[in-house]
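Right, I'll just put the structure down here and ask away after.
The complex is shown incomplete by one protein chain, all other protein chains being positioned as in the whole.
By letter and in written order, the chains are A, B, C and D; residue numbering begins at 1 in each of them.
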Amino acid sequence: MVLRVDQIDVYYGTAHVLQNISFEVKQGETVALLGRNGMGKTTTLRSIMGLNPPTNGSIRFEGVEICKLAPNVIAKRGVSYIPDDLRIFPDLTCEENLEIAARASGRSGYWTKERIENLFPLLADRRKQKGSSFSGGEKKILSLGRSLMMNPTLILLDEPSEGLAPLIVRTLLETIKKIKGHGVTILLADQNLRFCNEVCDRGYILEKGTVVHGGSMTEIWDNDDVVRRYLVV
Amino acid sequence: MNQYWKYFLMLGCLGALVGIGFVSGPFVLYLATRIMILCIFALGYNLLLGRTGLLSFGHAAFFAIGAYGLAITSIHISAHPLLGILIGVTAAALLSLCIGFFCVRHTEIYFAMLTLAFGMMVFALIWNLRSITGGDDGLYGISRTAISLGIVNIPIRKDYQFYYFVLLFFVASVFLIHRIYSSPFGLALAGIRENHIRAEFAGLSVKAYRLGVFTVSGAFAGLAGSLSALLESNVAPFSAHWSHSAEPVLVSLIGGLQTFSGPLVGSIVFVALREVLQRFTYNWMFWFGVLLLAIIIGFRGGIVGSISDAFRKYSRP
Amino acid sequence: MGESLLDVRMLNKAFGSIVTARDLNFSLCRGVITSIIGPNGAGKSTLINVLTGLLAADSGEIWFQGREVTREPIHRRVKLGLGRSFQVVNVFGNLTLFENLAIPVLALNRRAKGMIRSIAHLKEVREDVEMVLTQVGLIDEAYMVARSLSHGDQRLLEVAIALAAKPRLLFLDEPTAGMNPVERSRILETIRELSQTGEVTFAIVEHDMDIVFSLSDRVIALHKGKIIGDGSPDQIKMNPQVREVYLGEEVA
Amino acid sequence: MDQHETTRRDFLKAGLVTAAATALGSGIVKPVGLWAATPNIKGPIKIGYLTVLSGTLAGYGEFHKMGALMGVEEINAAGGIAGNKVELEIRDSTLAAPACIQNARYFVDSWGADFLAGVDSSGQALALAPVVGELDRVLMVTHAATEKLTEDEVFKKGIKQVFRICTPTYQDGNAAAFVAKDLPVNTWATINPKYEYGYTTWNMFKDTLGKLKPGVKFTAESWAPFGTTDFRPHINTIMDAKPEGLYSVVWAGELITLVKQAKQAGLFDKIKHVMFPVGAAMDVLEGLGPEMPDNIWISGRYFFLYPDSDRNKEFVARFHKRWNHYPAYVSETAYSTMYAFKKAVEAAGSKETGKVVDALAGMELDSPAGHRVFRKEDHQAMYEVPWGLTKADPKYPFKIMGKQIVIPAKEFFNRPPFEGPGTHPPFKDSK
Partner (left out) sequence: MLQSLVHVCLAGISAGMFIWLVASGLTLVFGVLRVLNFAHGSFYMLGAYLCFAVLKAMGGNFWLGLLLGPLVVSMVGYVMERYLLRLVYHLELPYQLLLTFAMVLIFDDLVKMIWGAGSIGSPAVPGLSGSVSIAGREFPVYNLFIIAVGPLVALGLYGLLEKTWWGRIVRASASDREMALSIGVNVPLLYSGVFMFGAWLSAVGGALAVPYVGLLTTGMGEAIIISAFIVVVIGGLGSLKGAFLGSLIVGLLSSFGTRFMPMLDMFLTFGLMAAVLLWRPQGFFAEG
């Protein structure tokens, strides 16, 4: 078991944003958190990363309790978070963005700068350019590359398909599959059921801060009732 | 808190203030007068900081203009205190209108820095225009002549007389500022503090309101300045220095930014604390700093804020 | 189509190389619920920002009710009747609901200006505020602090603030995002009711196609700052260009 | 270590000594002198002292404190004032008027002070004058030098409670002109503080020197704001003007800075005649040490090697033993203030303000700084402070005054009524 989230509660001020959420992710799996906007998908990812620590409950990563750890410690343990707004460091060049992730996390492994630049030739072309000059789609690639540089065990991927042209979504899908092929575990949050269906093995559906349904992707895809109630608008 | 309790408390405070005038020795009267003047300054200031969310480091300039306005009037035109105060307050309001016009385009740290710059320009002017302002010696020997109202002359020369004179302005200011808090204008200010873009989309001209409140709080600073010139019988350029602008900030923070009565409590603590500390140690600054730290870390909402929070928790278990 | 409320002529807006409006021309008409659709990044939010004054247009003209407002500040457009709600919750968090709505009501009410008179004594203001609160169904929470409301209720409040400014034309930016079905139907109902009285004309940015097609009389589809489709919901459904960029073969 | 406590402990010590003296004395020695006949002075005599104890000039406050404390200790050890113990409380009055006024009010209204003393800045002194008039307590100014205090507040407005024991700006402006007239200098320039003290002294200097030596020119002025740490631009201004003489009343730490920076810029090589009217302050001399150039004209409000009297030598010796410092001018004025109060109270036979004012006005006081007379008209103490050229002395780790000139006070002190002919030096009758 790579990740086990057990009955966590998260508050923003007084608002009870996540209520008693539990789920788990196994080694090598790609798991989707589904649900409409504002249902708590992003918050779930952030609380795993330690950015919004839960007030109670437990989060175990590779069997170790990480609930009370600081984000940087969690990152060093091998969790990598790609937020929906990507957050490329604008003052740093493409190359620096990649290197900093490797060195800050202190992790090494299969993914090296060369391998990543092979996977995404774009990053090799724009090696010396500042992060602020990248377009939305390019930032997405760079943020994936940056994440891989950490050689993470688990990638938390927020809204990967949002705001991308269909062609780029296609590329993204292929990329995620490739990454998956290297045995990286991925937990992604998205609204797009079709997209998730393409890459994910299992899915959990969030509704107003609770997990209302969980199952294999094919099961969810076929479960018309669930789809209609929680996903389709 | 229940409404009646509020009125009861207010009446009690007023009674106590009137009582102080009867029973206290001159030093307590002097300190109390000083506290009330600081209250007027801080209450007006907190309209800007606590209510509108703008941190100004230039209010000492308006305080000083109020004081110099009164002093110059009393030396060159007429020693009638009310005329002096009128001119002082008007001058302060006009100056804050002019300075505010430039400053309200910015917020946050930029606003603070801009007001600091303008305030210090006023300070530099006061320092250098020696023929009018007396340079660093300031203007001194301002007398508290009786207020002539046609037939009667009301003397304000003695400590207790002046105490009641200031008390009058103090009560009027508290009342006025309290009304501003609950007025449409005051609500608009709170809206601007909470979310200025939304306020604009609610149909408020945010800049105009900011300028409005800047002017109003500048006018109260001017009033405080005029009264302080009468109390101390002099006015010096350092009253326009930025470090003097820090005083209402400290007072508001000590008492509590988001509360109406915060500056009142803050003023008392600020003046009394320093006075008491000075009796025990020459290193009063050190202990004052330590106590400030304790207040920031221990009472995050200021004294009033923390107490009313505690009160709420206690009364609603 | 009825009388034209808003006219946009040759509007341009770009951020660096990213064009969000290119020579846009269109009109919005009284009583016609218009939806503006388009994929993410199509320039919908930017368009609303330009029309309501949050962003300045690079070039072009905006006319509202026969008056040019291209250079008018936001609050003046609001007073003319050009309102909006926000995509993210954007309310006065530490104020009560009553106060939240009193702000726009007071901003419009000349007699309610002033620094001395207490709001509590302004009867007409209270009536207006309570009317809007009733309309959106938040009257029971009138004296709660906005921050303590649920997300959905805050969204409702968001729309209510916009309504309280008595707009003639109201832009709603994803009004139903994050709402539960009950809240959603309530807000849709409110929109329909208000639209029928003819007081307010709605222009809506929405991702939910069901809502778009069930609610709107007219749909404008944007893509990269250009109008690629404009017409009734049925016409848009049929429009091949729209299908391609938006509804089309999304993934796979 | 809490300095306040030290003070308290010192009092306690002094008190014990006094108590022991009285206990013994009452049996053995009969009370003699004036106070034996005046039992109407009750209780301790309280003196509130106002000085700066924080910020850049806090050092001055420390020197005030040393002088005042030593004076009080001596007086108490010798039986107090008319048999009453003297109590001294010192408060940090910064350099701002409001703090000073608050402390004065505290001393009088809350603590019950009989006398006030101290005050560093001119602005404070001017602001405080009407307040002490109202509080009706004698204020002895020991440092603030503005001539307006005695000319306007005391003489013209009649605030009789104010006295000054230190020399006023006359010493820095007029007296400097008397020294300057004999120097082979025809063009003068100044780097002066950018506040009233600087303006006033320069104007006095120009005015008096212009009369004493017609034809002398004043070629450049550079005004340094309070707290200047970089005098380089000012030095440039002066050196551009190429004057023969430089006059500067820049004082305290700023003067140290000015001298050091001027030296580096070669100013003292180009300009041979330099006058620092407050250069003889101990903090400046000690602070500069051997770096103070030779042959600079300096003066002050008192210099510990003048006068060459036993009174002064004993004072300096005791002071050095007690504090391990040579007395600064504020130490002497603070110290002598205590004796002035003692003499006045004992002469008046009362500590009532009105009577003490009468006793003080016109009173002569033998003090370490020499013979002082408090002028009746404006309550300004008349006494002489020498001017001298700096030189090294193996006995001291700093420069002292070599060749000295003493200009009689009556020749350069402005005279009442301060307006009209014959009120500003030079005076025809004095020659």
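Note that a contact is a pair of C-beta atoms (placed from the backbone, for glycine too) under 8 Å apart; a residue touches a chain by one contact, two chains touch by 3 or more.
Quick caveat: nothing in here was measured; it's all calculated off a predicted structure.
One chain is not depicted; across the entire complex it touches A, B, D.
Note that of B:Ala112, B:Leu139 or B:Val166, the residue touching the chain absent from this view is B:Ala112.
For the options A:Lys26, A:Lys68 or A:Arg103, the residue in contact with the chain missing from this view is A:Arg103.
Chain B meets the missing chain through residues 49, 55, 102, 105-106, 108-110, 112-114, 116-118, 120-121, 123-125, 127-128, 242, 246, 249-250, 252-253, 257, 283, 285-286, 288-290, 292-293, 296-297, 300.
Listed here are the chain A residues that touch the chain not shown: 49-51, 70-72, 75-76, 80-81, 83, 87, 89-92, 96, 99-101, 103-107, 146, 150. Residues 1, 53-56, 58-59, 61-63, 221-223, 225, 227, 229-230, 232-234, 236-237, 239-240, 252-253, 256-257, 259-261, 264-266, 269, 283, 286-289, 291 are the ones on chain D that touch the missing chain.
Here is the rule we go by: only the chains that are shown with their structure count from here on.
In whole angstrom, the spacing between the mean C-alpha positions of chain A and chain B is 53.
Computed from the mean C-alpha positions, the centre of chain B lies at a distance of 37 Å from the centre of chain D. Rounded to a whole number, the gap between the C-alpha centres of chain A and chain D is 76 angstrom.
For chain A, residues touching at least two other chains: there are none. Shared interface positions of chain B, i.e. residues touching 2 or more other chains, are not present. In the complex of the two chains, the chain B residues touching chain C come out as 176, 179-180, 182-188, 190-191, 194-195, 197-206, 216, 258. If you check the complex, the residues on chain D that touch chain B are 2-4, 53-54, 90-92, 96-98, 101-103, 105-106, 108-110, 122-123, 126-127, 129-131, 146, 148, 153, 157, 194-196, 199, 226. Put simply, chain C touches chain B in their complex at residues 52, 54, 73-76, 78-79, 83-84, 86, 90-95, 99-100, 102-104, 106-108, 112-120, 122, 125, 161-162, 164-165.
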